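Only one protein chain is missing from this complex, and each of the others stays in its spot.
Showing chain A:
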Amino acid sequence: MAAAIAASLPAPQAASAPAAPIHEPIPASMAKLIDIEAEIPLKYVQLEGLVISKIVKHSSESHSSVHGLLLGLDLDGTLEVTNSFPLPHNLGDEDEKSSKTTSRYQTAMLRSLKEVRADDSVVGFYQSTTMGAFYSQTIIDTQAIHQEKLRQGGVVVVHDLSRANRGNASFRAFRLSKDFLDAYRRPPFSAKSMISHKLTFNSIMEEIPLKIRTNPLLSAFVSTLSERHLSPLAEPTPAEVYRTSLHPLYSTLNLGNPTLTKNLENVVEAIDNYKTEEGNLAYHTRQIAREKARAEAYIAKQKEENANRLAQGLAPLPEDDVSRLFKIPPEPSRLESMMLLGQVDAYAKTLEGTSSLSLVKMYAARAGTDAGRDSP
């Protein structure tokens, strides 16, 4: 019997000569699912119970929005996400050093997970948000990189923390739409390119249906937790007759809505931001128009002068390079303003949802009062 603990695992015995791996033949029933080139398009994203709880934990720990990586595999059109891990929060500036340490962290984590036989292929990332508004430059940049590099393009799973706090865990899976990606890859993101791709904020992302699955072990365990046992006490009060580790969820019935003011503030703030950005765009547009007008006036003047000289029988002056004389500023990117508009819409949508919800709850509560009983 050992009296001490060995610090590391014993080396595997019988130094396994690298025998040629034996590949079992693929059974015929699976043959059509073999998808080396990722040709079967994604139809569903499926989250494991572990991933749900990890994302919720990570999001509820921090007040700012957090993100992490999703690990898993795709099989026959379903992207099975079986594990996840949080990424460190970048403090403000996205400099070279911090992105380097993040990528080192990522590789170390993936290697460690592989050692304990967990899935280690990245299939996307998750992002926490409040009040439903998740459009940001970073999320789009990251997803654009993923969509290029990852097998199946990767997905982004958005978890709304403010809804989870109200008792409704919300998970949605997205990826960038083809039109948007096309426009995004060919800068400048100008009005012309927006029009040719018919882009509004609604068409930046496309949603993929999401399913939630628990493995049999987990679902057995959860149902054991929510099982009710009779109290061991001799004369329990009615409130204590049953004991359970997991009480049923009734926080959805809470009448008050503490986030309503915050939500309103968010809407106003988003509109303000959008207005500022629109102002900037208008300023730039005017600048471009003014420079263009000056350039055109110059050309017209030159043409007139040349016509005069021709009429007098003189040789025309050489035409100057207009583009060197007048610097016409490049057209500003419309991406920012589009995303801000998306934020406005998302905040307003959440506000709409909560107000309709509290309407239902108010009538439900009134049914319990005398006033509700008197008037049908």
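Rule of thumb we're sticking to: a contact is a pair of C-beta atoms (placed from the backbone, for glycine too) under 8 Å apart; a residue touches a chain by one contact, two chains touch by 3 or more; residues count from 1.
Keep this in mind: contacts and distances are computed from a predicted model.
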By UniProt, of "AAA+ ATPase domain-containing protein", "NADH-ubiquinone oxidoreductase chain 5", "Small ribosomal subunit protein mS26" or "Eukaryotic translation initiation factor 3 subunit F", the chain left out is "Eukaryotic translation initiation factor 3 subunit F"
Of the residues A:40, A:150 or A:169, which one touches the chain left out of the display? A:169
Thinking of the whole complex, not just what is shown, which of A:249, A:293 or A:317 touches the missing chain? A:249
Out of A:40, A:218, A:295 or A:328, which touches the unshown chain? A:218
Contacts from chain A to the absent chain lie at residues 1-10, 48-50, 52-57, 59-61, 83, 86-89, 105, 108-109, 112, 115-118, 161, 163-172, 191-192, 194-195, 198-202, 209-215, 217-226, 232, 237-239, 243-253, 260, 264, 267, 271, 334, 337-338, 341, 344-345, 347-349, 351-362, 364-366, 368-371
